[in-house]
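Heads up, one of the protein chains got dropped from this complex, but the rest are sitting where they should.
Chain lettering (A, B and C) follows the sequence in which the chains are written, and residue indices restart at 1 in each chain.
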Amino acid sequence: MTLELNISVLWPVLAPALAAVVVLVLDVLWPRGGAVHLWLAAVGLVGGAAATWPAIAQGAGDATGAFCLPSGSCLYAASSLTGGLQLLALGSALVVLVLTWPAWSRAGRGSATSAPTVVLVALFLAATAGVTAVPAARDLGTLLVSLELATLPVVALVALERRAARYRGAVAGAVALLTTSLVSFALLALGAALWVAATGTALLSPEAAAEAAAVPERSALLLLAAVLVLAGLGFKISAVPFHAWTPLTYATAPLPVTTYLAGTSKVAALGGMIVLVQALAGTSGFALVAVAVIAALTMTLGNAMALRQVDLVHLLAWSAVAQAGWLMLPLASLSSRAVHAAGGYLAVYVVATVLAFVVVLTVARRPDGGVLLSDHRGLARHQPLTAAALGLALLTLAGLPPAIIGLVAKVVVLRPVAADGTWWLLIVATLNIALGIAVYVRWLAALIERTAGEEVLVPAPAAEAAAQTQPRGDRGATAAPSHAAYQMPVRHRVLIGALAALLLLGSIAPVGIF
Amino acid sequence: MTRAVDFPWPDWELPTLPLPGVPDIPIPDLPGTPAQAAVLLAGAAGILGLALSKRSSRTAAWIAIGSAGLVLLASLWQMYSLHEAGDPRISTTIGPLAFGELVVPLELSASRLSALVAAVVGLVALIVQVFARWYLWFDPRYRQFSATVSVFTAAMLLVVLSNDVLLTLIGWEVMGWCSFLLIGHLSAKDSANRAATKALLVTRLADVGFVLGLVALAAGAGTTAIDGIIGHWVTIGSDITVAPGQGAALTLAMVGVVLGVLGKSAQLPFQDWLPDAMEGPTPASALIHAATMVAAGTVVLAQLLPLLQAAAPARVLLAVLVSITIVLAALLAFAQPDIKRLLAWSTVSQVGLMLAALTVVPVGTGPDAAIMHLVSHAWFKALLFLAVGWMGVLTGGTVVRYVVSATKRYRTLRRPVGIGLLSLAGVPPLVGFVSKELVLAQAEHGVQHGAGTAGTIVLAAVGASVPLTAAYCMRAWLILDRGPRRRAVHQPGAQQGHEIIDDFFAEPEVVEEAIGIEEAESAISSSARSAVAVLGFLSVVGGLLAFTPQLELDLVINLQLLAAALLLMILAALAVWVASRGVGSRDAAARLPVSVSLATERGLGFDRLYRAVVAAPVLRLAHWVQWLDREVLDAYVRAAVPAAKLLGGALEQTHPRRPAPGLVLVLGGVVVLAVIGVVVS
Amino acid sequence: MTSRDVLFVAVGLITAAAAVLSVTNRRVLHAGLWLVVALGGLAGCYLVLGAELVALVQLLVYVGAVVVLVLFALMLTRSGAGEVDTSSAHRWVAGAVGAGVTVLLGGTLVAAYGWSEREVAGPSNDAIGEQIFGTWVWPFELLSLLLLAALVAAVAVATTGHRRQEGER
Partner (left out) sequence: MSPALPLLLAAILAGVGTYGVLARRHAVLMLIGVELMLGAAGLILVTVGQFDIGQVGGDPLASGAVLTLFVITIAAAEIVVALAVVMAMFRTRGDVDLTGEAQTVEAEVPDETSPKMGEVLG
């Protein structure tokens, strides 16, 4: 069997993967490594991100393959969309790494109660490698393995909460994530089996799928396979009804890990869906009603639930659910334009959500801060720039000007739906724009609200909860009693500035999204 | 209709003046095209004017007037270079934008007509800047005013020179906001704020149609370039044919555009904002009325003329509404108790004439008659506004009882006001006469070349406007010049007004509050006076423009029609003169019943109509939405808690805080989805 | 019916019965032991189908390693097991969903392939090995990383962490 290797295109996956291995080996050779692990991780992520450039720079229809069979089909194919998704994954992972840097650099060797840094970094890198491998997968084996690689280490990361007060909750969150992921993987495996049964090959080739779709019995099998694979991926993107773990795990995991779940992990989920949709692209008239139904349900339920939340992490969790619906919306029409629309929306969503999480984390880290809506009251007065960045992120998520990029993204994902003439879906989506605006504007209103009556407005249990969640920041409370004494760490400033600049740039010239 | 086929009088073709050849002036090879330079200079002047002139009105004046002069030079240079090189001349702005399939070249285009309009805009803007320097001498917010005027000019130039609907939209919107600022300049005055808001709201309402129309046009064509849009929608041969199957879409889009134009040009049913906009300082009114905002609609429609010709329903809609406006506004102008408001209504009527001329252009000919009227209107209306503003300063107001016999008291005013009114009335050989006859000839030409019922309506309205215009001009003149000499109520200028303002070399003493600036206590500065004189000169001899190659008018003047128009004009003037006899102020409108003059002053109650048709439904909608929010959405949110309890076990099982029920959702969901999938396929 | 069919029906019945018992038995350890039988039976099915390599791996990895782990875990957590099953309403829902899955899967699969006899002709063990290290080397390498990460994660999660404090619920 001759197989054409093409290692150079693999670097976006290999760089974090190698970094993970090197980190583990280094720990054996040099147990007192300290922060070296984190630097290695950063190098791995940056290297991977840099390696995505050749793929991104390609033309629209091109793809570079690796592990190509003589028949021409490859097990790994990097189109410009793939490169973009990989860059997004690596970039958001880098943000998470920066966020979690002080927490992980502390207690490098670990103790009986906290996991050693090397484990955390290695798991983090392994998961990131998995995420970057998913969008490039062109066969079921790679898809299964890389999806599991993107999930399993994250379960452990959730469970490896280092703070005693939150450990128990974190384990519960990990259990919720774990059980859902196990069942989803079982569904994915069943779906893969049915796919092979329908098409006769484990390669996700559009030709084989089209051939199978032409035969009535096989087409039912293929449809069932698609639904099962979709369900298996649906858990990762938090689509209804596979979403139940989302609020639970988001709220209990360490905040940087939550950011990872909300940002980087979604790339894997959507990447998997895109791979599936591209494989089904040849089956004309084979519209996935299931995707449309899931998308409609997801955005409606997510927005409705988000409306009620007072805990901002919960709110963001449900917002993630709602946005998952938007991500899946264009995929209901199996076209390449739809795939690009979903990719563009994902980029906008990830940047905005990660920005929102960074701000929430910053505020939570403040001595008297927390993750409740009431903790953000009057933020525009104390930290106008931070509040402005958060406002930009929220407006982007809501799709309101002046954050034009969010609006553009929404228009772009609605375009394939309108082109298909799926009117009921369009109506549901439009209603959800209104619902979504209500969700985010509620938060925005809190930002610019006066703080005079804050003590009165916060009910006692909420204040208690705020007190409990107070040490949720990276270094815990560092005895700074007032707003004035608090200095936002430089890395948070840089992150907020960079992400907000990305959104602003996108709003000025939303070119790449189209 | 008034077709003079068998009449022995010969029709008269417009001759071309035996002009000397344009001298071959060596022009330095400057970077960029004049179109770029004009727009950039004006825009930069607005920004620099605010940025550089730190509280100094003098610096602001230097920047504003200097740049306006440069803009005028650039636009003249543009006319000259087009004459040399032929048109149109395309130039880029910031380079094309990539919007997927939509091509957005963002180019400017200077053609024969747009260069002419640009030059007129530049000239009027310069004169207004010069005049405003004197008029707003004591105003603490002169800097903002001059900067806004600069930006306004830039926006208008952008619209005029645009070859891309996106640029047109930008200019259009910027003009809307600038007009808001200019009208509301005297921000301490309640009425000014109200008028500004009204102007903004009314034009904004109409802009919805404009934006939708342009977006539809661009989306259909896949490009925002104007020539591309025209090329996509219609095919111009001997007759215009719409691309097959797109007639309805084109009509809808053009109706939208026409609505926007009606709004910006203050035509029925959006006419009401313009007279109220008189709350702005007089130079602002001169700018808005003469060459910029209200004329923008004419410019845009002239650019899109083939589309308008192809979309018959939109053309008929425009023709009918504009015809009604022409007559109605002329009637209203006659009854206004304030000279400034009279001029405002006359603007509404005159802009209607320009648009009317556009609706009857037969296929294959250009919008030259409308543009000619635009140009001539820009000159004489600017002249009139500046002269009336000057008069207001001298007499203390522009209400009839203040200005009675004003030109008798202040002889220097007599000539500019007289020329302006004569030109407005269309007395030969002034510029107004030439352009109005051209519009009339265009209408007649259109009727002969199959403009249909719409053409007939337009011809009737244009014909009716001739005596009506003459009537209100006569009325104004009688009040101003023939009134009793000593009826003056208020004469602040009599003993004061001798302090000559030194325009450029002195820093004014700024008064704290802008109210009362109109009663400025200074004699007019020489530069402002010469600016007015330039306009007066152009109003007299500007008609010659029609005989130059700058305009291509292959119209045939029907001499019979011309004679009839002149006769009607004279009869109307005589009637007004007769009516004015025996009235103390020589105001012919005083013969009207009080109820009528009150109603006309209030714009025939259109305010109330707006409130009933637009404001009330919007408010009701808002109430309804609020109710929906409170009673329905909130109820839904509220009901979520008890509903969950009611549903009991089933919903409790799906409570997302436990892992096991989540699994039920997952697996149950898969089965349901699979069943849906199998059933549907 | 060929002898292979008969053999398969026999092994398959054992497997199915063991599977049912493993998910219904109330005694935790017994359920684990029935799982051993079910997975062993599955390996038998693979053998009957002629996939020796897969059968061997199934036996080694599952019966040899995974199930032992599961049994250990069951023994360690036995004291914590109160009620093993969910409420009866929940079980009815579970039964319905399970039956739905069976009908849906069985229906579509059998409809696609039919009852007709066919030749059993799978790839040889050599071919499978060659393919794994040839065509499928990329997912295989990722799989090795996955195993490494899983091992590290499992060790870390199992060995570190805060114990339940007394007095806490």
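Simple rule for what comes next: a residue touches a chain if its C-beta (ideal position, glycine included) is under 8 Å from a C-beta of that chain, and two chains touch if they have at least 3 such contacts.
Note that this is a predicted model, so its numbers are computed, not measured.
Counted over the whole complex, the shown chains touched by the missing one are A, B, C. Of the options A:Gly200, A:Pro216 or A:Pro384, the residue whose C-beta touches the omitted chain is A:Gly200. The missing chain lies against subunit A, touching residues 69, 140-141, 144-145, 148, 152, 155-156, 159, 165-176, 178-179, 182-183, 185-187, 189-190, 192-194, 196-203, 248, 251-252, 308-311, 372-374, 442, 457-459, 461-462, 464-465, 468-469.
For subunit B, the list of residues touching the undisplayed chain reads 630, 634, 637-638, 641, 657-661, 663-664, 667.
Mapped onto subunit C, the interface with the missing chain covers residues 2, 4-5, 8-9, 12, 15-16, 19-20, 22-24, 28, 31-32, 35, 38-39, 42, 45-46, 49-51, 53-54, 57-58, 61-62, 65-66, 69-70, 73-74, 76-77, 80-86, 90-91, 93-95, 97-103, 105-106, 109-110, 113-123, 127-128, 131-132, 135-136, 139-140, 143, 146-147, 150-151, 153-155, 157-158, 161-164, 169.
The rule is short, and it goes like this: only the chains that are shown with their structure count from here on.
The distance from the centre of subunit B to the centre of subunit C, with each centre set as the mean of the Cα atoms, comes to 79 Å.
One finds 51 Å separating the Cα centroids of subunit A and subunit B. Averaging Cα coordinates per chain places subunit A and subunit C 30 Å apart. Residue positions 104, 108 of subunit C are each in touch with at least two other chains.
For subunit A, residues touching at least two other chains, in rising order: 220, 224.
Residues 104-105, 108-109, 111-113, 130-131, 134-139, 142-143, 145-146, 148-150, 152-157, 160-162, 164 of subunit C are the ones touching subunit A in the complex. Partner subunit B is touched in their complex by these residues of subunit C: 86, 89-90, 93-94, 97, 100-101, 104, 108. Those residues of subunit B lying in contact with subunit A across their complex are 97-100, 633, 636-637, 640, 654, 656-663, 665-670, 673-674, 676-678, 680-681.
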